[in-house]
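Just passing along the structure, written as structure tokens.
Shown here is a partial selection of chains from the complex, left in place.
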Amino acid sequence: MRLRLTPRDTTIIDLLVQAGNALVTGADLLEAVIMSGPEDRADRLVKVRDAEHASDDIVHATMRKLNSTFVTPFDREDIYALASALDDVMDNMEAAADMVVLANPSRLPDGVETQLSVLREQAAITAAALPGLHTMKGLEEYWVEINRLENDADEVYRDMLAELFSGAYEPLELLKVREVIDALEDAADAFELVSHHVETIAVKES
Amino acid sequence: MRLRLTPRDTTIIDLLVQAGNALVTGADLLEAVIMSGPEDRADRLVKVRDAEHASDDIVHATMRKLNSTFVTPFDREDIYALASALDDVMDNMEAAADMVVLANPSRLPDGVETQLSVLREQAAITAAALPGLHTMKGLEEYWVEINRLENDADEVYRDMLAELFSGAYEPLELLKVREVIDALEDAADAFELVSHHVETIAVKES
């Protein structure tokens, strides 16, 4: 445990918490895009883009705060990496929403619903865990659970891949579906990367 | 602002500047490979490989200098990361040149020209910005501009993906074109990663 000679400015942690909360909104909006029919997708995609811009603003505010703060609550580069990783999740969710519009597959396998519910759960527990950076409490449970959810995501993703390669899809349709499920898998992985950065901070603080 | 008790050896910054300049050459040579017909590509690819080897030599010289220098201008690991990121851009440009020869698509979408001009512009402003590591001046404009260019690259990349998935391409041809545009997109992303490492150094120095 490090000795603290100065009180920590916790504004930066509050900003990270805000970035986590934005991911809950983002995951809901992503689900709305993907589960809607092609006719509504373009409109709903606009909301995902708005959420992504809001997330960008939070990350930039975090960076500005970081640049103007002498004593940061954790190592400057770890905060930077965590804020970037939170932004990467949002970027990945936007990319998945984007891809379903761009590739426009005729139908999506059922596993996509599981991928979306994993993302919503990962968003919820990430948002719930980040305030724990104030006290460094409850964080291990969080990253263990993110890892468990990521394993669930992997399993459903693998089942869908086997289905895609089974011969039941035409090559072009296979490629379209693949884009969407890959983008969703990347988002689940990005949540895990966030948890790794939280773990790095926790390891240093312990 | 850190106090400097010893003068900084700036040879390492000069080497990073050289690595940046090599990317200007690399982007020009990459464009020459891609925009030429299949019959000239193999010859021009040799020049990209030479540029990549020259870049490797600069990175290795940077690492050797880093190993033999007691007081480095910035944190040792940040210099290492930046030198590696500069080398990654060159690797990505070589991979793109390579891929157009390997996959040999019948024709490339017009957006590829935009991708190439973004890469040349990213190379130019990266090369122009790196000497700013001596004074830490003008770097924020650089990374904002790199990010803007990367967004341009993303947009044209997305348009080409939509075109590929529209049904206008046979699956095999789609896959071939995809390889080339993905490799070019990766190179644009790699420039952004360079700018992130410059930003990390600037954040620590501020």
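Labels for the chains are A and B, by order of writing; each one numbers its residues from 1.
Everything below uses one rule, namely that a residue touches a chain if its C-beta (ideal position, glycine included) is under 8 Å from a C-beta of that chain, and two chains touch if they have at least 3 such contacts.
As the structure is a computational prediction, the values presented were derived from the model and not from experiment.
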### Assembly copy number, counted for this structure file with 2 shown
3
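Keep this in mind: only the chains that are shown with their structure count from here on.
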## Note on the structure
Field rot_deg for pair chain A/chain B, CA superposition, rounded to the nearest 5 degrees, holds 120
### Message
I'd like to verify one number: the distance from the centre of chain A to the centre of chain B, where each centre is the average of its C-alpha atoms, in whole angstrom.
### Response
27
### Task
Within their complex, state which residues of chain A touch chain B.
63, 66-67, 76-77, 80, 84, 98-99, 102-104, 171-172, 175-176, 179
### Message
Which stretch or stretches of chain B touch chain A in the complex?
### Response
158, 161-162, 165, 167, 171, 174-175, 196, 200, 203-204, 206
